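Here the complex is missing one protein chain, while the rest keep their positions.
The block that comes next holds subunit A.
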Amino acid sequence: MTATTRETSAGPAAERFDPLLLAVLANRFDSVCREMTNTLLRAGRSTVLSVARDFSCSIVTADDRLLSAPEGLPVHVFGSHLATEAMRELHGDRIADGDAFLHNDPYMGNTHAADHTILVPVIVDGEHLFTAVAKAHQADCGNSLPTTYMPDARDVYEEGALIFPCVRVQRDREDVDDVIRMCRRRIRHPEQWYGDYLASLGAARIGERRLKEIVAKYGVETVRAFVEEWFDYSERRVADALARLPSGTIVGSGAHDPTPKLPDGIPLRVEVRIDAEAGRAEVDLRDNVDCVPAGLNLSTACSINNALTGLLNSLGTEIPCNAGSFRRLSVLLRENCVVGTPRFPTSTSSATTNVADRLVNATQAAIAESGDGLGLAEGGMSMGPGISVVSGRDRRHGEENVYVNELVLQSNGGPASPRADGWLNFGTPVIAGMMYRDSVEIDEQKYPLLVRSLRVLPDTGGAGEHRGGPAQEVVYGPLEDPMTVIYTVDGKVNPPRGVRGGGDGSPASAERIGADGVRSELPAVSVEVIEPGDWIVGTTCGGGGYGDPFARDPERVARDVREGWVSERAAREQYGVVLERAGRELTVDLEATRALRGARGEGS
């Protein structure tokens, strides 16, 4: 099955679109998305939205082509067109001005059940022109356990999430109360859910309002012509970028760590075919294992968008990501494949993280190995205790008060690139640094927990000419009542790999510190209840390095040592850099460094 190909409308441009207006309107549409994003961030209630920013806004054309998503998480938005397709299939010509739809069905184009997507059709003079899309990761979605990720769930029934296959949630701009009542009944912390729903709705309505203003100002025909021209322009940009890659077929691989249900983990195989002359690229995911009886399968949307992300990560920031650029990028999927199209009732509960992260990594690392200056190393991918869903009782606000939310206190180290070191606040490969991190004070104010420490760990980023981002360690625990922490550590067995001679990033882990101070290891995938007085420790992965560490600028190594990111010993052993210490000042001993680095050259 080919999921994203839509052939170029190669017809001759009857009239040339004003190139100036093209630039102006492209800015306008992106600015509408940014305004939607700002609305959702600031109006959201749960910290996973209002602080961590785990949501994305996009604009899709009425015929289901992604038009704009400038600040979205790639994992969220590249499949937006599948969600609007579902809206049209189900509601067809009954779609009316004032409607809004709630969609979270992973078998109909959504990413996973915890991402509630609000779709607002933009209708001008009775005609459906665009759809404003706001997709937000919920703090809770009614799963059988208080978490939005169920990597061990056998199927969708064991997940237990409420599934809304694109249902109408507003008519004439008024809530359809039947749906709201269902959510309020089954979703934990209904007040928080409703506030988050309002924030998403507000974002989509703001998008609708602005899109109508654009159409009123420029006229339907001009806007329509713009859309086609913009897609053509985007296609030219991606073709131009692909032309600079070497043609050929690259095979990449990766593996998700073992989990309780899958003791052998999940092996991945990615085949990337690049035709530089034709300016096309294809990612073939069909040669992979069948869907697994666990929540780690990717939904169709996640299979497409994460393969595309791995490719686009290698093409620079200038490529507009929309249906126009996607004409040159295809993803080949097959049914019932762990990275493909799952059949109902296969669980895709963790489709936006674990295997998705592995898919991004495998794709970009494969491209890196195909030539110097290309691709990226692998980025850290653990969703351990510092990026987990916590729940319990919060007696500070009354005996019956409960809480549930995803914490985003820490980040994995980012992948090194041919041009820069790995980004510290990377999150995971699907997040790519776009999310924010929680404030310790906000988390402690909102939830009954205490953070003991949060620090960057030395010698964790993979060594390289460009170094992987370092790992972080967080230690926290509950105040008065036990706290349930549900997490999925990946990257403990197979940490992020370096490329082109770069070292691997450090592995992730979860641990417990007992009231007696004894530190013990916890399972990688687990539901842990932490008692007051105990602490849970999350250590994320360091990112993989890029290139030979002996080629790294010694000044950069010295800077890393000063900041405590690299030890003096590692500077010498891994980077061949000798440092001199005078009091607290640290400088590079250039001569000794040259000698040390030269010795390796002679030795090999």
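Everything that follows uses one rule, which is that contacts are C-beta pairs under 8 Å (C-beta built on N, C-alpha and C of every residue); 3 or more make two chains touch, one makes a residue touch a chain; residues count from 1.
As a working rule, contacts and distances are computed from a predicted model.
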Just by its UniProt name, which of "N-methylhydantoinase A", "Phosphonate ABC transporter, permease protein PhnE", "Lrp/AsnC family transcriptional regulator" or "Sarcosine oxidase subunit delta" is the chain not shown in this complex?
-> "N-methylhydantoinase A"
Residue among A:343, A:455 or A:569 that touches the chain left out of view = A:455
Quick one: say which of A:141, A:179, A:424 or A:508 touches the chain that got left out.
-> A:424
Of A:88, A:209 or A:286, the residue in touch with the unshown chain | A:209
Can you work out which residue in A:160, A:293, A:371 or A:433 touches the chain that's missing from view?
-> A:433
Which of A:20, A:518 or A:582 sits in contact with the chain that's absent?
-> A:20
Subunit A, residues in touch with the chain not shown (by the definition above) | 15-24, 27-28, 31, 34-35, 38-39, 41-47, 50-53, 72-74, 191-192, 194-195, 198-199, 201-202, 205-206, 209-210, 221-222, 225, 233-234, 236-237, 240, 309, 312-313, 315-319, 321, 376, 408, 411, 414-415, 417, 419-425, 427, 432-437, 439-442, 444-446, 450-456, 469, 472, 475, 562-564, 584
